[in-house]
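Missing here: one protein chain of the complex. Every other protein chain is in place.
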């Protein structure tokens, strides 16, 4: 039986996701903001500590992704194109500045599978962002000062976050904006009798991004709301103050997953 | 009570679509092919005649659209961004070469409303096309020779058409490729007693596209399949021969609708 | 070319809906409540007047529908099963007590088409209601005192209304609860030049329900919320006071549509 993920079959075609390396390219809208530092601290797993200098600094990301493995999966967009929204909070790992991802939503099951395998706690959502098209029109939203983009994420028919940004200027050195590695928590529960309270897998991992590349990187002003929704905890990270908005292209590949801590060891 | 379309309310905000002008910009994958000329002829309304020189020439289009009215609707992408797939067959109107649209699918209710109002016979579907992203990656699909794009349309969980194209070269004069005006049939049924067999509105209309602009226009090779699906007639236009594939940006505005014939007069 | 609705084809199979008669059977959760009488009055079309005795009485309905035409369409549930949510406000037509439907959402394009043709101002939504299953379980929600049902409607990822009811007792005479005929506004806009401001069809119609039958009719307590959502007007009918909740089966057929007023005559 073969397949990188379930279901396992003789040919392995049904597997939720092809094996790594996984290649991604997409467009991103990101909003810098400050949440309650105590709420950020309360979401950190053991081994991560609050970044005192951050004072609750957080980023809300919206991504339109195209995925491919080694077999031109990007030419099957109904199956492999997807949209994503997530939060990255700032923290420290043994003194080193890192990000940690406490909430993330995608609209595709292969993306859920790859997320869980890495440690991204993905749930299903409905995500949209304004796109920039090349044919000129009031609807085109070109990459130029004054262009306005919107983005939103919903789950089970409830709006979890809404953002809007307005472009002001191009950023020449994106690596100065996003320069922290991202940590995540790889976690798989148990259900069997006495093991039920203890996970079968519980690790702090590093989201390793090979060949991370940014393109067409713009910044400007931003708005963000994260309303209270019954059955969700994400509004604990609602904005106290909103900073800059960003709009850019981004690509990377995934081929490995460094384990920083094994919580079961 | 106000609102361009239903529902009508005191403030008019709930209306399925804002009033014209309607502005569109999007990315398109189109496949030229030849269907059975008799099947094309059988779909033409009165007043349109087969184009003998076309020999069944037909285009299958896939569009990723961004819409705005006069109020920055493009910054609310969850409501106003949508995807579309349709067929244009070639015909003659009093000797003049035109297109006619017999089948079209969209994934948004505002787009269905605007379609019906113009004469596009829109049904709900699920449409995808490979996108071209700016950040370099095996998943980016840049606009260059050899890049491969896929596209598909499904309805009620059944695949209605699948296309793939491979880019070869840029086209310098897109107006030579797409130079026919498109005719459609504006049609609204009756349900009342003796009127039940006769529509309340039945017109041949012209899809007027203000400021039609093409961008980044590429052509190459193509594949297309339109399988038989129970409860649909579109496979009557299945390809006998497939021609060129195209990938381009496109924008236009809609502010008027010339009525070519009133079938009820 | 044949087909009751678009698209028209030689075989008529692609038509959004088969021709009448249309047969429906479904399960319903309905909540009686009182809205601002001025808001109700402001939504009535010419010819309907506020029902002074109603003092803003309104019902919010959630329906799980099964549809069939004359060809066993109910055995193709992916295409013909759907869910619906709508509001009925109380009014008077020449002194006679009637309902009027100002807002309605469905999750199926055939249902949108049949709605527009009759005069229901349908938009696309995502609708859910708790079901009652026969196999006993904490999840079964049997039809008995104390059972609690929930229902919700969302559109474009935003929650438009949420209801909960708790059953108390069976109702022996449902016809005493729901005894008003429902009026709707059949409306189809124009887009052509000077006609643009005037609809092509504008009628007050009667939603004629042949063989209307209720079953398993229960009543109890209820909760209802209709929050403000950007781009929607339905919160104008938010509850000031909530009355009884109802849960029942309901069936009827549609074969005709009496026109009460032609606003264009």
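All chains are identified by letter, namely A, B and C, in their written order; residue positions are counted from 1 within each chain.
Everything below uses one rule, namely that contacts are C-beta pairs under 8 Å (C-beta built on N, C-alpha and C of every residue); 3 or more make two chains touch, one makes a residue touch a chain.
Computed from a prediction, not measured in an experiment: that's the story for all the values here.
Using the contact definition given at the top, list the shown chains touched by the missing chain.
Computed over the complete complex, the missing chain touches A, B, C.
Any idea which of C:151, C:167 or C:257 touches the chain not displayed?
In the complete complex, the chain left out is touched by residue C:151.
Of the residues listed, A:23, A:57, A:131 or A:156, which one is in contact with the missing chain?
In the full complex, the listed residue that touches the missing chain is A:156.
Which listed residue, C:66, C:196 or C:221, touches the chain dropped from view?
C:66
Which one touches the absent chain: A:50, A:102, A:150 or A:174?
The one listed residue touching the chain not shown is A:102.
I need the residue numbers on subunit B that touch the omitted chain, in ascending order.
Against the missing chain, subunit B presents residues 126, 128, 152-154, 156-159.
What does the interface between subunit A and the hidden chain look like in terms of residue numbers?
1, 4-14, 16, 19-20, 42-43, 45, 76, 78-79, 102-104, 108-109, 112, 116-118, 121-124, 156-158, 185, 187-193, 196, 200-201, 205, 230-234, 236, 254, 256-259
Touching the absent chain: which residues on subunit C qualify?
23-27, 64, 66-68, 72, 74-78, 81, 126, 128-131, 133-141, 148-152, 154, 164, 211, 213-216, 249-253
Just so it is clear, only the chains that are shown with their structure count from here on.
Nearest 5 degrees is plenty: how much rotation brings the CA atoms of subunit A onto those of subunit C?
So the angle, rounded to a multiple of 5, is 180 degrees.
What's the chain with its C-alpha centre farthest out from subunit C?
A
Would the interface of subunit B with subunit C count as same or different, where same needs over half of all numbers used to appear in both copies?
Same; most numbers are used by both subunit B and subunit C.
So the centre of each chain is just the mean of its C-alpha atoms; given that, what is the distance between subunit B and subunit C in Å?
31
Distance-wise, how many Å sit between the C-alpha centres of subunit A and subunit C, to the nearest whole number?
That gives a centre separation of 39 Å.
Could you check subunit C for residues that touch two or more other chains and list them?
Residue numbers touching two or more other chains: 157-158.
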